[in-house]
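Input: one structure, supplied below.
The complex appears here without one of its protein chains, the remainder shown in place.
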Amino acid sequence: MTERFKIAIVGSGPGGKSAAARAAEQGVSHVLLEAAPHLSNTIYRYQKGKHVMDEPGILPLRSPLPFKAGSREAILKGWDDGVATLKVNVRFGHEVSKIHKTEGGPFAIACSNGAKFEADFVVLGIGLQGNLRKLGVPGEDLPQVQYQLDDPGEYSGETIVVVGAGDAAIENAIALARQNNVIIINRKDEFSRAKKGNEQGILKAIEEGSIECFYNASPDKVDKLPEGSRKRMRMLLSTDKGKAQILCDRVIARLGASAPRSFVEACGIVFPNKDPASVPAISPQYESNVKGMYIVGALGGYPLIKQAMNQGYEVVEYIEGRKVEPADEPLLRDKFKNMPGFTTVTAALDKVQKNVRLLSHITPLQLREFMIDSEIRAPRAGETIFERNDYTNSFYSIVEGEVLIEVDPQRKITLRKGEFFGEMSLISGRRRSATVIAGNQCVMVETPRRSMNKLIASVEAVKREIDKVFIGRAILSRFSPESTIEQIADVIESARIERFKAGDTVFNEGETGDALHLVRVGSLTISRNIGGKEVVLSYVPAGNYVGEMALMGESKRSATARAAIATETVRLDGEAFKKLVARTPILKLRLQSEYRQRTTANLQMQAMPTGGDIISFLIAQGAGEATDILLIDESLCVRCDNCEKACAETHGGTSRLDREAGPTFAQVHVPTSCRHCEHPHCMKDCPPDAIHRAPNGEVFIADNCIGCGNCERNCPYGVIHMASKPPSKPGLLSWLLFGAGSGPGEAPYDAAKKKDGAVEKKAVKCDMCKDLKGGPACVRACPTGAAIRISPEEFPAYAQSRR
Amino acid sequence: MHDSFLTHARKRWLWASLVLLSGALLAYAWHDPIGPANGGTWLGYTLGTIGALLIVWLMLFGVRKRTYANRVGSLRGWLSAHVYLGTALILVALLHSGFQFGWNLHTLALVLMLLVIFSGFFGVFAYLRYPALMTRNRDSASRQAMLEEIADIDQNALALADGIDRRIHAIVLRSIENTRLGGGVWAQLTAHDSSDLALAQARQMLEKREVEGNDAAKLSTREMPTMFAMVDFLAGNADDKQSEALRKLIDLLSRKKSLAGRVARDIQLQSLMEIWLYFHVPLSFALLAALSAHIIVVFFYW
Partner (left out) sequence: MRWLIRRVTRKGKGNVAYEEDIHYGDVLSVGRGSDQAIFIPDLRVALEHARITAVGVGRYKIESLILAGIRVNGDITYATTAGPGAAVEIGTTRIQMLEPPADFDAGVEVSSIDKAEQKAVAEAAAKPTMLAQTWLARRGPAWLAFSLIAILFFAVPLGAHFSSSWRGTLPGLPIPSQDAWQSGKLQDAHHFFGSDCTQCHEKPFRWVRDEACAECHAATPAHADPVKFNLPELGNARCAHCHRDHNGADGLIVRDQILCSECHQGLKERTGGSSLLGNVSDFGLDHPQFKVDLPAWTADGKYAPVRTLLGTPGLQERSGLKFPHAAHVDPKGVKSPNGNKVLECDSCHRADAGGAGMQPVEFDTMCQECHALTFDVTEPERQVPHAKVPEIIFTLDEFYARRALEGGVRDVTSPAIVQQRRRPGQALTRQEQFEALAWAREKSRQVAETLFTGSACTVCHAVSPGREAGDPWRVAPVRVAGQWYGKASFTHASHTTMVCADCHDASTSKASADLLIPGIANCQQCHGGEHAKDKVPTTCIGCHGYHESDQLILAELQQRAKAAAQPPGVAP
């Protein structure tokens, strides 16, 4: 039989739960469907005692359920109690498998466990985590069959079957194997899905015999054994060699989660583009393109708990036909108030959208979100907005008035209402290429890198427009500042954006050169084949160009250009470019002079191939995408680890660098330490947007970090880790003289940890000691001068100094 | 780019100390005190004050090294100054003493100071010489990695040996038991491979047992050093399959031996770079005591 409700809420995450609670409060008929046997599975799966933040702090909470920063347990309890007291109609273990709108009728909702519902409105609060895949065999819900592992330490002496071949499964298995007898079950015949380290780890463990592995095996059923027998349960599985049975105490299945997108699309909701980061377009009332189907929370592009809860509240209000001022209204009002002629938020928003073509493509809701992140700035005429070579990368759209772009002292370009700037640094991740000064009555929207990238990712049109402008400006500023966009229209037309993976060749030595590449993102190495060996001659960071040699003098490529890292170049067609050169004689001269410099530099490098080796070694260590990398000369390093101690001491007791680790070549050692990448991988997915780049280029983590660990996972160089604030140490002298407490670099005895695991952990990484005068402590603390920090531009010079 | 502490800031501190020295020497040559030259003359007091302040300052290096937030100069600069001014101290102190020596507290202070400084010289030598050796020896593998490889080799060796002969297995087992890297101060400094030591012990025990006439396992002493035992076995009764495996085993074990050697060497270099500090620091504190006593005493009995 099918039950009928007014509102069906799918997913009991913050958003869904809050909606249900509101409905319950209002006495609206509703049902809350949750696949897991408990509320808000995502947060439930946080590791024990994890401290949960309530970003953005400024946003007021509006929900019948309580929420404020605190430990996972406290928050979950608060919600459970709230749901209980409000008598929310919640159904656990109901995984919604299908939703479709019956003609003119209500939505029909089918659950994987067979239950069916009908509802006039559906609120999707299923988040992005998706649902954990279960074993999908009988006995999958036995109490000892679990789908996550909070604390491997809590089991010992048990026989545990781990199902899965992903990183989670491997990490669990290895951790459990320390004091348990572990068997891992892999559906395939290898662990190819896992990270290298994990793969080696598990293979080693299997070889040692500390973990037993069944390859090409899949569980058939799990069943409980009678009390008193030696093991609690038995798992039957079919392998390529036939059936097998394992007696075990516990089964831990880490089969990943089913990504929700397919499901959402199945419900008829459309996504703007293929980009996995993109989210469905929704109205200001959170209504999707499917009438009556609402989306709240992360799925709607709102990753933060508080936002989601507010949406849950609001969406119910909307459904009830009540008009609610969005929670962010006061915030927006506050933002707009210093905008001249401000009346109402909506008016202001309209104005922005009207004036700035770029923003005309986005939904009002996205715009609100966009504005919350952004700042309205109305600088006085003549005020500097940013300086050349600043390391800021926010994006500016001019709502009113004009600004002056000062490419060089004698040349200023004027941008007017509707135009935007700051896209260069945004895209290349490098220093500002020009100084910008405010003009008369200028009003503009300053948008941080992250929200801008989000916008670019989700709205194709925005991307296209920005790219177009970028190309135009890049060519202008790089080649012929004299001419105007119109004059170089043909070149722009011919220009294409090309993408290269690390190691791809842009062009090869000896090819006929038909194009010139302007590096837009990433960097290239110029190398030459000398005596059958490829010798790196130079390093071309973003903002520079290659391939002009072939266009100028000889027509053959004199060297090979390779992408040092994932790189985007603007490819300018040779013919069009030659025309441009012909038109502008100054450009010819300029190119020739740069050409000469480059040739001499290359010759110098050819004189000492070892230098080239060092560069290619560094590039191989991913230094190509660095802006500032720590190098240690091992012929000077006395292994005193004072750098690590210094780092720990100046950064609350945890060192952000590991001297020993990392490769060495020709006495040059690249320790594990942050390189402050042009496009920091850590910034990719930071819910509270806590990772920023300081004006001098340091990538640092602000205090509003919520300790989610995304950056730790995203960093390919493993230089970020989670740490809790250590207790203060006794004074240095009392240690020096009496050995009181723990010395420099030694982890202090943490009383808090002993008490409970609930110390708040946050991500820590190198901030290049931006708050300390005189530069990074690691370098300053090196007694022998072995440690230095340099930027890739200096590699050639460095290589020469290592002769 | 990299700049050693000796060449720091274009040898600024070298020049500083040279100026100090020449100044002191000139003053000493020109100065003509009432009575013999010693710490009692005005120049003596001046040099003495300079020397004492220098000593205290030089000892503060230990503190500066650990106050990482300190922005006064870079640590490299401090070390540079520490080395050069410390060297200059020798002459300053000698001139202060007016080359009067005796069996007394005052000369004791001088001697302690010289000991400290010369232990420091070894430190400089070590810092200049050993790091490069260490890197070469490690050959871009961390010590941990080498140890792990050794452990792996042990496992494989056991597996192999087991396939050959129980005696070989026993031998390999023993050689594994006996591989202990590191050890006491001396062991570390001399990079001495304690497995040989263990071998000797085993030999002793064996002989003892034979004297006791214990019939348990009459093993010939030929089997003592693992390698030779293998070769003998190879020469003697072994079919092709065995000897094949045995060859593999021997390769493994020799690989292991070289690895063990490198780890030992690594430990040695590391300890050589540290050992001098264990004299430098305590001696400098002895010096501090002697110095304070010296200063108090000369004014106590004015």
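First chain written, first letter: the chains are A and B, and each begins at residue 1.
Following the convention adopted for this analysis, a contact is a pair of C-beta atoms (placed from the backbone, for glycine too) under 8 Å apart; a residue touches a chain by one contact, two chains touch by 3 or more.
Note that this is a predicted model, so its numbers are computed, not measured.
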Original post:
Which listed residue (B:Ala9, B:Ile90, B:Val124 or B:Leu173) would be found touching the missing chain in the intact complex?
Top reply: B:Leu173
Original post:
Of B:Ser22, B:Gln155 or B:Thr190, which residue touches the hidden chain?
Top reply: B:Gln155
Original post:
Considering the entire assembly, which residues of subunit B contact the chain that has been omitted?
Top reply: 34-36, 38-40, 100, 102-106, 108, 112, 143, 155, 158-159, 162, 166, 169-171, 173-174, 176-178, 180-185, 187-188, 194, 202, 205-206, 209, 214, 216-217, 219, 223, 267, 270-271, 274-275, 277-278, 281-286, 288-290, 292-293, 296-302
Subject >> Absent chain, residues of subunit A that touch it >> reply: 155-158, 177-179, 210, 230, 249, 736-739
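In this text, only the chains that are shown with their structure count from here on.
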**OP:** Go ahead and note the Å separation of the Cα centroids belonging to subunit A and subunit B.
**Re:** 47
**OP:** Mind listing the subunit A positions that touch subunit B in their complex?
**Re:** 208, 633-639, 642, 645-646, 649-650, 660-661, 663-665, 667, 669, 732-733, 736, 743-744, 772-774, 777, 779-786, 788, 790, 794, 797-798, 801-802
**OP:** Quick one: which bits of subunit B touch subunit A in the complex? Just the residue numbers, please.
**Re:** 1-5, 8, 62-63, 65-69, 71, 74-76, 78-79, 126-127, 130-132, 134-135, 138, 140, 142, 155, 270, 273
